[in-house]
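Some chains have been omitted; the remaining ones sit where they do in the full complex.
Labels run A and B following the written order; every chain starts at residue 1.
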Amino acid sequence: MGAAEQRLAELGIVLPSPAAPVANYVPFVRTGQLVVISGQLCLGQDGTIADRHKGKLGAEVSPEAGQEAARLCAINVLAQLRAAVGDLDQVVRCVRLGGFINAEPTFAALAPVMNGASDLMVAVFGDKGRHARSTIGVAELPLDAAVEVEAMFEVR
Amino acid sequence: MGAAEQRLAELGIVLPSPAAPVANYVPFVRTGQLVVISGQLCLGQDGTIADRHKGKLGAEVSPEAGQEAARLCAINVLAQLRAAVGDLDQVVRCVRLGGFINAEPTFAALAPVMNGASDLMVAVFGDKGRHARSTIGVAELPLDAAVEVEAMFEVR
């Protein structure tokens, strides 16, 4: 077991079964050394979104719940990534995360929410987990999820 | 005529003349084996946006009209793609679609709208059309379009 899979175990994170595609798209595509991962919602281990991770930051979703939601998105990203490459030790670098926060038009503290996803990448991959990132507040997300995270990785 | 161009003909789709750049950007850039396509609005064959494809999902735009709008965006993506690579049979894979839905903050049924674009990719390219995708609801789009779709393709 390599470093990334071991850190995941040490963190006590069990990756969920990656969600099956629900429409005419797929959870990831590999092109050359890049894996592009579809936007992942804050689904829990049971495949549903908990009530506290539904709705908008600045309204019914607290900053703490938002950060948890971002971490869940990142866990789902990792589940898709492992399905794409077999094991996480094939990862050369987390290249980019895109963070979409379901937010009231007045909720500007978006970066700390997204840190829930970014921190997990670095906890799992170390320096290879440090990524470029864009974070925006959006009007709405599928299933009224509080957070959605998309990703790009460079792999072996 | 290869498979993709033939399917397009069978679907009865005539690609519009790709829209000329209206500012200091271009409709596509090729880098290596990747073609990156600028966000395409739901312009019809005449180069304008029909009234029923203007405005917000959850307000004046119905889910059905939204799905049509997403399909129009995808048709415009294909028009730019053909301009980029000569013919659609040069496509190795649709890597990613980004779907931006002009939505009321309460309209969470965003994925079915975006299926209008995803379904067309698979209708034209078959399995090579199955892509990674992110769908978000945004506050507003250029020209008050109901949908905007950006894309990345791997090509020969």
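In the analysis below, contacts are C-beta pairs under 8 Å (C-beta built on N, C-alpha and C of every residue); 3 or more make two chains touch, one makes a residue touch a chain.
Treat the numbers as computed from the prediction; the structure is a model and nothing was measured.
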Subunit count for the whole complex, all chains sharing one sequence, 2 displayed: 3
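Assume only the chains that are shown with their structure count from here on.
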CA centroid of chain A to CA centroid of chain B, Å: 25
Parts of chain B lying in touch with chain A, wherever the complex brings them together: 32-34, 93-97, 103-111, 115, 118-119, 121-122, 129-139, 152, 154
Residue numbers on chain A that touch chain B, as the complex places them: 21-29, 31-32, 36-39, 56, 98, 100, 105, 138-144, 148, 150
